[in-house]
Structure formats: structure tokens, C-alpha cells
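The complex appears here minus one protein chain, its other protein chains still in place.
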Amino acid sequence: MDEKLITLNNLKIFAEELLKANYTLILQDKQGIRWEKISNSDELHISSKLKPTKASFKEFVFSKTEPIFYFNNKNDGVELIDSNLSAEKMVFFGSKPCDAKSINIMSKVFNWDYKDNFFNTKAENSIVIGMLCEYRDEFCFCTSVNLSPVSSDGSDLFLIPTDENNFAIRIVTEKGREFIQPFLKLFAEGNPETTDQIFKKINLPEKGFESEVIRSWIGNNFEHKYFERAGEICLGCGQCAFVCPVCHCFDIVDEECGYSCGRRMKNWDACQFSLFTLHGSGHNPRHNQTQRYRQRISHKFKYYVDKFDEILCTGCGRCSRGCPVGIDIGQIAKEVHSLAANKV
Amino acid sequence: MNELREKAKELLLNNTVKLIIGYANGNGHNRTYPFIARNAADANRLVFNEYCVNNLAVYLTRKEFKGKGIIGIVAKGCDVKAIIQLIQENQINKDEVYIIGMNCNGAVNQLDNSFEKTTLAQKCINCTVRTPALYHALIGTTKDIEEPADTLGEKIKEVEKLNADSRWDFWEAQFEKCIKCYACRQVCPLCYCEQCIVDKTVPRWIESSAHTRGNFSWNIIRAFHLSGRCIGCGECERVCPMDIPLSMLNRKMSIIAKKEFDYSAGVSLDSPTLVGTYNMKDRQDFIK
Amino acid sequence: MSEEKFQPKIVAFVCNWCTYTGADLAGTSRLKYQPNVRLIRLPCTGRIDPVFIIKAFEKGADGVLVSGCHPGDCHYNLGNLHARRRFILFSELMNYVGIDSSRLHFSWVSASEGKKWVDVINEVIDTVREVGPFKKYQKINKEFVLHE
Partner (left out) sequence: MKIGVFVCHCGENIGKTVDCATVAQRAAKIPGVAYSVDNKYMCSDPGQNVIKNAIREKKLDAVVVASCSPHMHEKTFRKAAADAGINKYLCEIANVREQCSWVHDNIPDATDKALDLVRIAVEKVKRNIPLTAIRVPVTKRALVIGGGISGIQAALDIANSGFEVVLVEKEPSIGGHMSQLSETFPTLDCSQCILTPRMVEVYQHPKIKLLTYSEVEKVEGFIGNFTVTIKKKARSIDEEKCTGCGLCIQKCPIKKKAFNEFEEGLATRPAIYVPFPQAVPNIPVIDRSVCTYYQTGKCQMCLKVCGREAILFEQQDTLVTEEVGSIVIATGYKLYSIDKKPEDSEIKGYGEYGYGKYKDVIDGLQFERIASASGPTNGEILRPSDKTQPKKIVFIQCVGSRDEQKGFSYCSKICCMYTAKHAMLYKHKVHDGEAYVFYMDIRAGGKMYEEFVRRAIEEDGVKYIRGRVSKIYRQNGKYIVKGEDTIAGMPVVIDADMVVLATAMVAQPNASKLAQTIGVPYDKYGFYQEVHPKLRPVEVSTAGVFLAGACQSPKDIPESVAMASAAAAKSLVLFGSDYLEREPTVAVVNEANCAGCFYCLKVCPYNAIEKKEVKNKLGEIIDYIAHVNAGLCQGCGTCNATCPSKSIELIGFNDEQIYAEINAFSESFV
């Protein structure tokens, strides 16, 4: 494994160079709300102790709203015009392991059948510089979903603070290697063994549940009344899905651009919305919130695993921190685990 | 706490109510959650303390709970305002709700959804309903609490002082953030429409796409639809994942309602609603 | 009309019985006003929902005028009184978010006030012309321009 060293000062120069080379640098904002583009390396604000922002950087690879194509209705027919795909080169700087993994996870659903150009173009143009995570709170559970604060899975490069002003940077992917190549003068050679020692000292969150246990329990307990407890207080907003780094459902709507012309939009959607499964006929197969909540848990811990061998969750805890009524997915998974253990 | 649990048990056991919407402690966290108590064991889990920020009135209009018996609800004074408004708007029958009114000493401010710092919540500053205006049972006592200054009013005044373009810029920056998760709507006890106008597609007055234009219309129209109705529980702002200062809109509309019509929402069952009534003397100096 | 002058786009929502008829009277009296306005005829100001106004701005209006019967004249007795209350709330809200009375106008014009209609509409057009194109809204509209 290739590893380099860089000082904080040089990291800033690195950022400066990247901006000059027309990369878009995207970082956690200072308010802790979302990820932001920065225009100046002075704004480089990274730390392993940052609390995860309320929203993940998902919106940069999977837009909250984007046009698929435009249409112009003329008297003699309809003209279709393709939407321009942005070729912006993006660098997600200082991503926590739980965020870094998200592109890989979503990539599976966007490529298993139809290749989603909108996602792929952005994903291909993205570099994820992950970073070791030293933030912990009661909502974090990355270790339960086979990740960890030191996981470089999903990162192209992975930053490890060695002291206040120095970092080790691990080259994780070939894409990362190519990306860093022009800037190598800013880096010194590093020793992976030293950083491995750092990793060992990192205090890992306790594993709360076995995802495999959850998966099999859900498969056998579809009608279990346990789901009702969350379902009856869930208000059916889309907060959990929208802040989730890996929820990827979208809705297609048309909207007017002007007189007799318009565009087809791809917008975030959430399985907790009652309209999500509402049929044109008025029938709604998931007609109550319990069913919708079960869908959320099942999709994350069973269906996605069954189909893509990947848990649709990175344990970041965002949905639980933000839930208006305090539904805590980590806690629920733990409870399900104990239900399974007790064979209830 | 015991008083609340005893009352709840009594109501459930003698079938006065079929269920009680209340709060329970979370698992190990410093938070409380909405909790539906259906039996005596459940009643023992009910709690009430300064962490009970949620406005539970939002659950009263849920189809799963409505009908066939009386619903009990643990309600602070501000929550009762929402209940009064819901009764006035024919959403709940006043004979089908049993209000366990809580004398309230203020809820804490939920900073970033974990109570890292416990300051008094904005909605509790200058509260006039620490004892609810309407209840069937009243529990607890009020005591003097220290109230910080009303910074919300100041923030509104600051925006008002800006010129029109700067006001626009301020709000554009706020609305741009909106991701249309509708947490504000779903948590609002008064957003009970069967179909929200933003979900209506023919015609689509408000674009559901989360771009600034659609967000602008959405937030403006929501504030308008709530004007004269919002009781100021601040839940929408609390749950907004993008920290949009929605209270600055809703409070502003309340200030207008008070100034123009001497009207406050949710105060009494007898007062007419603001929209739906008129006065020959309503102001019209802005009409040419 | 001179070429250089900015020509604002004004949408007017008017009631059928008073203002629309008043605007007709301006025509029958051969009074002249600037052509920058397009009327949408509604039965009553009571029918005017604030979403109409927002939509008009979304569709590129630089200014909006809402006009109906004077209080007491309403063909439906009360429609304009309910509307007036709605407009008080909405105009204050719009002003707060940066759309002030230079762009959003209200008037009562009766069926006999052809002259007043002319004065009102000219004043609205002149006021909006003075504040210029609604660039702020055009900015959030920009992404909707059809790619060619």
C-alpha cells in the first residue's frame, strides 16, 4: 500500500493547486448543515473530529433535482432536447468513512441494469479524499454495518492526521493515484506501518448488531408487529431519506419552462411519503406508515443486500439525529437483533 | 411524573380514553419520543420533562387514531393552542379528545437534535400559556423560569430593516437550501390537508422540484396557508434538516395578524378564525 | 414607444364585474394607456389566490396588479372583503421576502371608473419601469430557459 505524508500547509497548497487545475473542492460547511463548494484554500476546514453534517454530499453525485431532458411543444410536433451533463471535476475533501462509501453503494443500483448517465458522469468525475473519523455519538453505528472509522473503503485517497499539522495520506485506488500524480511534489513518502499503529489506537464504536441477523429476521418476520411501534409515530416526512448518504429513490415530474415547453425532472423521493407508492387508480399498496417504515428497514438491511450484497446503510446516524420524532435506526436494528436472538 | 402516570392509568383502565399520546424516554439518550400508551404498562413509561419538545397534537388528526373513542393527549400549553385550532377547523371533535394539560416550565432548545446545551427553546420565551387554556386534567405546577431575550423578534426586525433586494437575497439564500423533505409540513399539527397543494399536479402551482424557484413558492405559500393559523410551536424550524429559519416567517405572519386584526391563533374556541371572516374596516391603504 | 425604454411585463388579475368592465369602459371612452399589461378575467377578487401572483412572477412578470370592486360593490356581496383580508396578509408577506409594493399592486376600480383604470395601470407600469426588470426572480428562473 502506497502512503505519502503532507503537512497542513502543503495540504492547503494542494487545495490551491486543485482549484487552479479546475477541480471543484467540496467540504463540510462550518455550520454543520451540508457540504459546500469552496473557492479559496483558506476555507479548507477539515478535521477528524467534525460532527457529520446534517446532509451528506450525496446531492453532488445524485442531485436533489435535475433535468433529464427538455421538450418544446410546437404546433407540428414535440421537439426533445437533451439536458447538458456537467463535466465538473469534484473533490470531496475530508470525507468520513461513512460518507466515502456512499458512491460505491449507490453505484450498484445505478448500474445493474440501466446505466444512469447522470449519476455515472458525476461519480466518474469525483475524487473522494476520505479521512479517519474520531467523532462519536450515540447515533453512530458504522461498525455494525461492516464499516469503521478507519475504513478507506470508498475513498480514493485517505487522510490520517498524525499530529496537529501533519497528515499521512494513503493512496487507495488507481484513480486516486492518477489524481495525485501531478501534485506529488507536495508530498513526502510515508510508512503504512506507522499509520496502522495509529489505527490500532482508535477507539471503535461498539458493534450493536449483526446485519446478517437482521437480514434473515426480516425475511421471516414480514408481518411482525414490531414494525408498528416505529410506524405509528413516524410522521412520514422524507428527512431520513434525504439526509441519508445512500438513499437513492427519485421521482420523475414534468414542469413548464415557459409557454408550451418544459422539462422532465428527476427529483429526490422518499419511501416514507404516502404518495411514494400511490397508484394512479387511488390504490396505495403501502397504505399506512407502518408498512412504509418496514420498507425502509427492509430495503436497507435485506432487499439491497439480497440484490447487491451490500447494506444500504453506512451507519452515519444522520437519519436518527434528524428524525422529528426520534426514530433511531441503529436502535431499531439493535432491538431487531435481540428479537432475533430471543426468537420472538 | 407519578401524577401523570397515575392519571394515565386511571383513564386507560376505566376506558375514558382508548389511548394516550404522550412522551416516553428514549433508550439511553437524553431525549423523549412520542409514545402511544394503550395499557397500564405503557402508562408507566410516560414521562414529562423539559425534553418533551414535540407538539403531539400532530397525531390527533391521524386516521389510525381517529374515531371510535376518545384520544388522550399529554399537552403543553402551546400544544393545546394547536388542539384549539384543530377543533375550530373541524379536524377533531372536542368531545373526542381528552387533554391531559401539563403545567409547563419550558422546553429546552434542541441544538442540532441532541441536547448538547440546554437553553430555553425559542417558543418558550414570553410564553403566555404555561398553564394550558383548555384541559380535562391539569398536572404539575409552574415555577418561575429564567427567560433569555427574544432573539427571534430581533432577527425579524433586522430583516425588515433591509431594503427589498437584500430581503430577497436573505430569503433566497435560505430557500435555496430546502431539499423538499417536507419535515416542516409533516410535523405541523395544522398541515392536515389530505393532499398538500405542493403535491397537486394539475395544475402544479408549486413545483415539487427542490430548486430555488420551487422552494421559494413552497415556503411562501406554506407561510401564507398558516397565517392566522400557526400557533408558533416552532416544530417546523426544529426539524428542518437544512436549518431554514421558518419561525422567522411564521412569527412574522403572527405579528401581522396581531397588528392588523388583533388576532392570535389558538387562543380560544370561541374566537372566529382569521381567514374566513372579514371586517368592513379592514385596512386598505395599500389598495389604490 | 421608444426603443430604449424598458418595457415591463404586467399581469393584472381582475374581477369580471367591476374592473374588467371598467377597463372596457376605458376602451369605449377611447382613453389611452400603455400596452404593457395583460388581463386575466376572474369572476371576483375572491377567486384570486396568492399562488396566481407567485406564478405570474415565475412566468416572467415584472409586476402584478390585482383589481376588483370597491368594498360594498361586490357582485357577490362579500368576495372582495374576504379577498382584501387575504391580500393584507399576502402583501405583507411578499414585502417581507423582498417583493414590495413597487411590484405588487392592488386597486379597486369600479365599472364606472374607466379613467381610474387608465390612471392605475399607467401608474403601475411607470412604477415597475422605474424599478426595472425583476432580475431577482429572473435569476431563479434562469435555469428554466430552454437549452437550444
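Should a chain be cited, it is by its letter among A, B and C, assigned in written order, with residues numbered from 1 in that chain.
One rule holds in what follows: contacts are C-beta pairs under 8 Å (C-beta built on N, C-alpha and C of every residue); 3 or more make two chains touch, one makes a residue touch a chain.
Keep in mind that what you see is a predicted model, and the values were worked out from it rather than measured.
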Touched by the hidden chain, restricted to displayed chains: A, B, C
Touching the absent chain when the full complex is considered, from C:44, C:65, C:109 or C:128: C:44
Omitted-chain contact residue, chosen from B:91, B:131 or B:271: B:91
Contact partner of the left-out chain, one of B:30, B:119 or B:273: B:273
For subunit A, residues in touch with the removed chain: 73-75, 256-260, 282
Residue ranges of subunit B at the interface with the undisplayed chain: 66-67, 89-91, 192-197, 200, 202-205, 225, 272-273, 275-277
For subunit C, the residues touching the chain missing from this view: 1, 7, 9, 11, 20-21, 23-28, 30-33, 35-36, 38-44, 46-49, 52, 55-56, 59-61, 75-79, 82-83, 86, 118
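Just so we're on the same page, only the chains that are shown with their structure count from here on.
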Relative to subunit B, chain with the most remote C-alpha centre: C
Chain centroid nearest the full-protein CA centroid: B
Rounded Å distance, subunit B centre to subunit C centre (Cα mean): 35
Whole-Å gap between the CA centroids of subunit A and subunit B: 31
Geometric centre distance via CA averages, subunit C-subunit A, whole Å: 46
Touching two or more other chains - residue numbers and ranges from subunit C: 144
Residues of subunit B touching at least two other chains: 211
Residue ranges of subunit A in contact with subunit B within the complex: 31-34, 51, 54-55, 59, 64-65, 137-139, 232-233, 235-239, 241-243, 251, 253, 255, 265, 267-268, 270, 273, 275, 288-289, 321-328, 331
For the subunit C and subunit B complex, residues of the former touching the latter: 50-51, 54-55, 58, 71, 78, 81-82, 84-102, 105-108, 120, 123, 136, 140-141, 143-144
Footprint of subunit A on subunit B - complex, ascending: 26-29, 31-36, 54, 58-59, 64, 112-114, 177, 179-183, 185-187, 199, 201, 204, 207-211, 214, 235, 238-239, 241-243
